[in-house]
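Handing you a structure now.
Of the protein chains in this complex, all but one are displayed in their positions.
Here is chain A:
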Amino acid sequence: MTQTKLPQTKLTARNVDVFYGDNKAIDDVSIDIGNGVVTAFIGPSGCGKSTFLRSLNRMNDTIAGARVTGQILLDGEDIYDREMDPVALRARVGMVFQKPNPFPKSIYENVAYGPRIHGLAQKKADMDGIVEKALTRAGLWNEVKDRLTDAGTALSGGQQQRLCIARAIAVSPEVILMDEPCSALDPIATARIEELIEDLKSRYAIVIVTHSMQQAARVSQKTAFFHLGRMVEYGDTHQIFTNPREERTKDYITGRYG
């Protein structure tokens, strides 16, 4: 049995419940997310996978009435602890959204936004370096290096999404959360993003929520299957897709519902 071994656990969730008002969206989820691997969350619409993802960098805080109980640890630190600053947390746990959402600024300013906020560069040359590195890692540098002052919103959808990834990695996060990053993109742009995820995974812990089981199978090493707010099964991607332990997982994988 060729079990992918976890080099180290980056994020740990224990008995996490998420509520929207009185509505329980996530029920008792416990999971260990490893560093240097891609973890996929799959499941039918409304199963809570995006909600759970958003609780990993406390983006749920921005939604009125959202509440998280249980424990989520980043490198052993409780991220919902009173001492933990959500702003500092989000600099360590970056996020890429479903729809590309570049700021209405130039390409350069989009990437420089985070480093500037966090004071990562003192001089213009340092900032140039950070921007170039982030764009290079996001596989966008060669396409945009001659037009860094153009508006970020003028890029194609796939380029915009890679710009958003560049923007996220410019602040050197440890974890990157991706919420259906390819659902608004065509197959070619999707393939580019998937290659990019492959390139990035050695440096970061990546968690990706996806509707596409093929995508989960292609890019991830670990897969968690969510259904009706609960995590039904979590294991190696290969095992989940070839030999699921749970009947519900099998039904979903084989297209019986969802």
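Please note the rule applied: contacts are C-beta pairs under 8 Å (C-beta built on N, C-alpha and C of every residue); 3 or more make two chains touch, one makes a residue touch a chain; residues count from 1.
Just so we're on the same page, contacts and distances are computed from a predicted model.
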Name per UniProt, for the chain absent here [options: "GntR family transcriptional regulator", "Phosphate transport system permease protein", "Ferredoxin" or "Thioredoxin family protein"]: "Phosphate transport system permease protein"
Selected residue (touches chain absent from view) among A:Lys24, A:Arg67, A:His118 or A:Arg218: A:His118
Contact residue for the chain not shown (choose from A:Lys10, A:Lys49 or A:Arg90): A:Arg90
Touch criterion as defined above, residue of A:Thr62, A:Gln122 or A:Asn142 at the omitted chain: A:Thr62
Identified contact with the non-displayed chain, of A:Val29, A:Ile42, A:Ile79 or A:Val171: A:Val171
Interface residues of chain A (partner: the chain not displayed): 57, 59, 62, 64, 87-92, 94-95, 97, 99, 101-105, 113-114, 117-118, 164, 167-168, 171
